[in-house]
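A protein chain is absent from this complex, but the other protein chains hold their places.
Up next is chain A:
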Amino acid sequence: MVTEKKEELRITDKEEQLKIIGMHCATCVMSVSKSLKSVSGVKDAEVNLATGSAKVILSGNVRLKELVKAVRKAGYDVATEKFTVKLNVNPEEMPKIERKFENVKGVVDVKSNPGLGIVSVEYNLESTTPEEILKEAGVKGEIINEQRSERSVLYEDFYDLLKRLVIGITFTPLTYLFPFFLGILLSIPVQFYSGLRFHKGAYRALKNRTTNMDVLVSLASNILWFSGIFLHSTFYADASLLITFILVGKTLEAYIKAKMSSEIRIEPYKATLKDGRVVNSNELKVGDIIIVRTGERIPADGIIESGEGEVNEAILTGEQKPVLKRKGDNVLAGGILVNGYLEIYVTRNWDRSYIIQVIESVRGAYNARVSIQNLVDKVSSVFVPIVITLSALTFLVWKFVLGYNLYSSLLFSVAVLAAACPCALGLASPMAMLVSVRRALKRGIIIRDGSILEEIRNVNVAVLDKTGTVTEGEYVIITKKEFINGAFDLATIAESRSIHPIAKAFHKIMNDGKVEQFEEFPGRGIYARVNGNDVIVGSKDFVKSNCDWNVEDEGDILICVNGRAGGIVNIRDKLRDDAKRVINYMRERGIRVIIATGDSSNYADEIGKELGVEVRKGLTPDDKAELVKELRENDNKVMFIGDGINDAIAMREADVGIAVSSGTDLAKSAGKVVINSLDDVIGLFEQAKLGVRKIKENLAWAFGYNTVIIPIAAGSFYPTIYLPPEYAALAMGFSSVIVSLWSLVPI
């Protein structure tokens, strides 16, 4: 009957309602509907323009994530929300918990951080709520919000463990000192209060049909405690010592986790308003004027209203050398005014400040998974049952094959339970990831997706944007020629509306005029109506296809006035100092380097020649994305390094997208990694190498530890080496600590 019901459920169609963002016409409806229907398992999709929603009928086992991905790929978006939850589970249980969340209706994506016990869930607003998701998944946890920060939850966890440890330390020695009955009484607080976490954890795991470290600890301590009572032995005291020893390791581990989490958090700074009032930086409003004196930290993002001084922005850029800032310059919260006096006009709220954006981004990176983790997850899922079997075998061999007494056989088998540690396996990769991402941040490299640490090592093609990445991005006009008088002036006025680096070369020559209409075509050029004239300025192809170009001269930039050749301009841009070094470094790693640029001038070829790399010029942002796509289709692992905003599409298309940030708005940058200068690419490769090595070393520690300690605990080397259960437990607790600490060692 039950089977029948299950069958029935499997074939029933499911329905999912999505809120689509960005649709404004019938074509959009067609595009969204087409992309949804292209996902295998989607039976039908009804997209409604008026309500901005889509009803999707699913016949197969389709992940909501696939639907969202399809909509996003078509250039639209799905309204989703995220929530973070702190779970009281062991790292090795995380994959199973993740799967539970993934199977709940309405869940788009799940990312977990086994290291911190935190899960972040992206869900469909239209079909569920965080509470419903937790209920459906059958998982108990605390939703983290502003009132209950991740840090406070982690510290609470640490204090809870500490409390239980103190009880353990207080009572355990007494259980050995006092005679049998009193000893048992004194062991009760340790066994059933200090050890309650493990018993509860074991019960929860078994109820969820999984196994974890708690099962081993609970089983080991309970076997000892109860057999102590029945066999009239001091095993109950050994059980107390076992729990206390495990708690030592667990408390230390919880402390490291809490400490790691709080280090990435930034408390609001103190800010002095111009009228002398001192407030917290999160109370500042846009438009406030604040005063910063020598030695003080800049409390908000803003523009210098008056004064000047040297600012150390190492916290944001990794660069220790202070930068001189004057009236009109941007300053960012977090920088330190080394010397000088500044009055700053606040331009951004604390929550939107650059430093908070960085922290938010980096937090996301912690949750990344590396490929080796799949193997670890598989091992973890069968680890505990195998250990329990080994423990039972140990007992049987010692008791019935080797003929030892009940006491000794029991001690060996319990020692096996107490020594094996799946926790270290679960912690190995996330801890190393956490440390690597943070270490990169200290160098000014913002890693927004930790998985790139692994991916970057396989990169064999690097596509680099030219302007602003390989070159300084500051164009200067070196020659100009006019075929129509005043054409250059008209072009200058038109370009004054553009923020493109080439346009800035024109800006340097001040000019007044009225721009009636303005249109920019990214990567190609601009059209403007200036003082009643139609002006087109841009690349050769763009201008020539829109103009009656009747002259032979060709420059880097063409100017067309009222449909006729107006003039030409030749431009130059300086190569960055670090470009050669970085490109050589990549070539030494066997990476093919291509410069992709929208610039169609001869200068692009010169740059290519100087650096000795391929050049693809005159490309629009779409062309660059197409190039990346093409390279990937030919089995290449492609890295794209470019400007954070203009090259967003190519960056998303690449395996590793790196944005060289020139702006201060991180949210706009599409790269998985954000760097301050091209030079940071070398740092990133080094960090990736170290990070992946750490993951491997941690796993070697964890696997190696279990391989060595389990046979010893089972008594294979008895009587030369022998491990009583309580000391096996101590070793178990410390294996996780070792893995955490080893992640922190910078070698």
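Here are some notes:
Keep this in mind: contacts are C-beta pairs under 8 Å (C-beta built on N, C-alpha and C of every residue); 3 or more make two chains touch, one makes a residue touch a chain; residues count from 1.
What we mean here is this: contacts and distances are computed from a predicted model.
With the options "TRASH domain-containing protein", "Succinate--CoA ligase subunit beta", "Cation:proton antiporter" or "Protein-export membrane protein SecF" in hand, the undepicted chain maps to the protein name "TRASH domain-containing protein" (source: UniProt). Remark: the omitted chain is touched by one listed residue; of A:519, A:554, A:577 or A:614 this is A:519.
Checked against the hidden chain, the listed residues A:34, A:321, A:378 or A:609 yield one contact partner: A:34.
Across A:563, A:612 or A:704, the single residue that touches the chain missing here is A:563. Considering the complete assembly, chain A touches the hidden chain via residues 24-28, 30-31, 34, 75, 519, 521, 527, 534, 536, 542, 545-547, 560, 563.
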